[in-house]
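Here it is, the structure, as structure tokens.
Of the protein chains in this complex, one is absent; all others appear in place.
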Amino acid sequence: MARQIGEIILDLKNISLRFGGVKALTDISFNVREHEIRAIIGPNGAGKSSMLNVINGVYHPQEGEIIFRGEHRKDMDTHEAAAAGFARTFQNIALFKGMSVLDNLMTGRNLKMKSNFLQHALWWGPARREELEHRRKVEEVIDFLEIEHIRKTPVGRLPYGLQKRVELGRALAAEPSILLLDEPMAGMNVEEKQDMCRFILDVNDQFGTTIVLIEHDMGVVMDISDRVVVLDYGKKIGDGEPDEVKNNPEVIAAYLGTQH
Amino acid sequence: MQFFFEVLIGGLLSGVMYSLVALGFVLIFKASGVFNFAQGAMVYFAALSLVGVMGMGAPLWLAFILAFVIMTLLGIATEKFVLRKMVNQAPIALFMATIGLAFFIEGLAPLIWGNEVRALDIGLVDEPIGWILDQHNMVISSFDLTAAGLALGLVALLALFFQYTRVGRALRAVADDHQAALSIGIPLQHIWALVWAVAGFVALVAGMLWGSRNGVQFALTFTALKALPVLILGGFTSVPGAIVGGLIIGASEKLAEIYIPPVMAGWFGGNFGGIEGWFPYVMALLFLLVRPEGLFGEKHIDRV
Partner (left out) sequence: MIYRETGQFKTSYAADQQIFPIRQDRIGIGLLLAVAFLVVPLTAGNYWFNAILIPFLIFALAALGLNILTGYAGQLSLGSAAFMAVGAYAAYNFQVRVDGMPVLLSFILAGLTAAGVGILFGLPSLRIKGFYLAVATLAAQFFIVWCLTKFPYLSNNSSSGVISVPNVEILGFTFDTPQSRYLLVLTIVSVLALLAKNMVRSTTGRAWMAVRDMDVAAEVIGIRLMRTKLLAFAVSSFYCGIAGALYAFCYLGSVEPDGFSLDLSFKILFMIIVGGVGSVLGSFLGAAFILLLPIFLDISLPALAELLHLPFDSATVSHIQLMVFGALIMFFLIVEPHGLARLWQIGKEKLRLWPFPH
């Protein structure tokens, strides 16, 4: 790997999450280092998406600590998370189907826009300048993801693979320090997966973005991640470099299935 | 104190009638997920058909059956020509389509049957019940009481139908999950036709009762609009909710109409009648803020 993996910037300690009587996550602890690619894997229903939702502020854990860049942020809400530098994609594409690709990406920069609605209505100086400046940045993302040809197309009309790419674009447009990806390659064919892998690696390489991703494709996970966390039934059963985790008997048992 | 009870009971009874209209909404919503804004117009259409056929010389029982057939046909036509074509669209679009449907029916009904106000005589008389008047000095309409009884009977019948018969079970399955129901062989088209027929029947009973009480006229559609707050209180998917919601709305609106205007007249001077027009809606609004899914409804969860 070309970049230097840095210090721990995200530390999760003893996270437990319950929905009524159902325990989604039990006593999970792991950390994420700056500039690394951290994968979260595990069988279906293990609680991976819930974990991502906790990091992002969508769910608030009943127990545990979240420490981001030295600050305790357990009850952070989604808005604060976004302001702090988190961006994410979703398992079931959460794009704004009524808007074009360009507009979707521009919404990613919403937090950075300072002008108010009156300035927008008058299309006056600061609002205009801001819009153009952000448009420039978004075009960089469009270039990077090679989606120039569809920038004005309404997102709802795009094929699945391109929609997933646009969703990645929206997350990138926010210039995040941590990118949370929930199954970014789900439902893709081999070529699309390769493209997506390339983009993810490039993001990590060129911009130094820390990436936490959930993925089912073991080949991908082993290839691109620096470290892996394995979840099963809401508990952590493995944590370390891909090769270590691959040979961990508990992990193998979880995937192949043994008697519990 | 007696006056209070009189108003209360009168309100409860008219509330049962609101429930009848709300019931039609619930049935269609449960089976097809469509919020049928046109239910009120259907009540009006049913009542008009009933008086219309009776006006042509038929006795009540025959007119009822014919009107029922007409309502079923209307329901099936709606499903076939409007709803089926909108299968892929958002629920809000379907809702707006039913608003269009309401207007359509509101124009069609008087076109066919004429728009004069008509009396509907079904054999029940609107007069105070003798012994209650004598013993407790309260005016309680025998009509209201009989109508309420009829309505409750209908609801009980429907509840039993849904719970214990094979067809009822199929209806509940369709309401839960169309795809799953299809995959186990439930004939969706037949079920929907059946649901609209039952909703049409309920609309007919509601139209008959409301129409004989207040006369069959266009204002019937506004009464039916009141069913919306009933649904909000009771929950859109619950039959008992429609009853409880109806009772609460009926009672509270009558009590508000009697007791609030004098207070306001005291503060501001002037006449403050007509509270019934908005009170149920404001109540529903406040209720929504506290318990959006209604007393008996199902919570709606958004998964990301």
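By letter and in written order, the chains are A and B; residue numbering begins at 1 in each of them.
Assume a residue touches a chain if its C-beta (ideal position, glycine included) is under 8 Å from a C-beta of that chain, and two chains touch if they have at least 3 such contacts.
Being a predicted model, the structure only gives us computed values, none of them experimental.
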{"item": "Visible contact partners (per top-of-document touch definition) of the missing chain", "value": "A, B"}
{"item": "Candidates A:48, A:170, A:193 or A:236 - the one touching the absent chain", "value": "A:170"}
{"item": "Of A:17, A:41, A:54 or A:82, the one touching the omitted chain in the full complex", "value": "A:82"}
{"item": "Subunit A residues touching the omitted chain (full complex)", "value": "56, 58, 78-79, 82-83, 87-88, 90, 94-99, 103, 106-108, 110-111, 113, 115, 117, 120-123, 127-128, 131-132, 135-136, 139, 170, 174"}
{"item": "For subunit B, the residues touching the chain missing from this view", "value": "35, 82, 85-86, 89, 91-93, 95-97, 99-108, 110-111, 115, 225, 228-229, 232, 268, 270-272, 274-275, 277-278, 281-282, 284-285, 288-289, 292, 302, 304"}
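One rule holds in what follows: only the chains that are shown with their structure count from here on.
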{"item": "Averaged-CA centre spacing for the pair subunit B and subunit A, given as whole angstrom", "value": "48"}
